[in-house]
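Working notes, beginning with the structure itself.
For this depiction, one protein chain was excluded, whereas all remaining protein chains were kept in their positions.
So, chain A:
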């Protein structure tokens, strides 16, 4: 790593800044740790959390009746999901294809698995089998729809995953090739669910016949461009050899058994014939162990991931694209950002724009309405105020009038008083004069006497 950096930076050693910059840029590359940090324990944390939560897995089995589907499920999970009391197909022949779910909780080593088996009795059994795949497609779509709704809710703490993670399709061991029904069914469902084709009742075929049959089936699958479940690429050398071995043996030829027989002192699951015993778990006899390992031990999580990332996303984009208005100009938005090449129509980005626009328009409308309401209220208030003002004015005037009246009255009274005062003054003066006159008289009289 340092060599690369050295080649980029100039030879002058004192420009340490360059080195420092490239060191920062190289942070995303792998660095060797100098000590033990401890995040190597992360997988364990994930593991512990998952174990507490438990796992869910939904498996669908499709095929004509009498191909050993129920027996295989019993053998796979070593439980009697379909016990002998369960009504067999002879009691279940109906006019239309039914879709039945059975749930079972299996515990092993502290790990819980909620296993749902979806069965399709009546598939391919009628004389006219056109559209017998429709109930199956409807079921898968309804599960996707439930998940989509659950995802879009506000409160999504418990989101049960009931989507169909894998579909085991049973091919009858004719030894020739695929039937038209097989091809039709697989063509319609390979975009919705992980299809794992199996050759049922494989103890009918000799090893050479089996090889030829498998080759023929794979050829036909490729010819019709059916996308069956692909095993993911592994980087490990040994694992990739194993994966290649599995790929060579596709489709898997399986044999199931409800009964166990004695072979060399051991009890194994097998089928007892007069000419020998076909062992279910013997790799030479059939591919049952490969199927079980692949389905449960190694690829269960991958099946769930592919369902979530590919099939569910396909469904979701198709569903949401169909809901929005189709007049949106989507050519410019068919961008590099979307990896989904199966989306027909509008890409999600344009859709988001559209949604935003709608939202904004809605907001504006709401605002306008609120404004109108506000205005109305204001007007009312003003009117009220005006009224009260007028009222006050009136009162004011009235009071003023009263005051003036009183004022006048007072003036009147004062005038009266003044008048009276004036009168009294004059009278007094008169009286005074009179008095003065008398007094002088008196005085004169007195004076006169002396004399």
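Here is the rule we go by: a contact is a pair of C-beta atoms (placed from the backbone, for glycine too) under 8 Å apart; a residue touches a chain by one contact, two chains touch by 3 or more; residues count from 1.
To be clear about the criterion, contacts and distances are computed from a predicted model.
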Task = Mind telling me which option in "Glutaredoxin-C13", "Exosome complex exonuclease RRP46 homolog", "glutathione transferase" or "Neuronal-specific septin-3-like" is what UniProt lists for the chain we can't see?
result = "Neuronal-specific septin-3-like"
Remark   = In the whole complex, of A:37, A:105 or A:127, the residue touching the missing chain would be A:127
Request  = Touching the absent chain in the whole complex: find that residue among A:165, A:201, A:269 or A:311.
outcome  = A:201
Remark   = Given A:113, A:277, A:300 or A:349, the correct residue touching the omitted chain is A:277
Query = Since one chain has been left out of the picture, which residues of chain A touch it in the full complex?
reply = 64-67, 88-90, 93, 125-130, 172-177, 179-181, 184, 201, 203-204, 206-207, 271-279, 282, 284-285
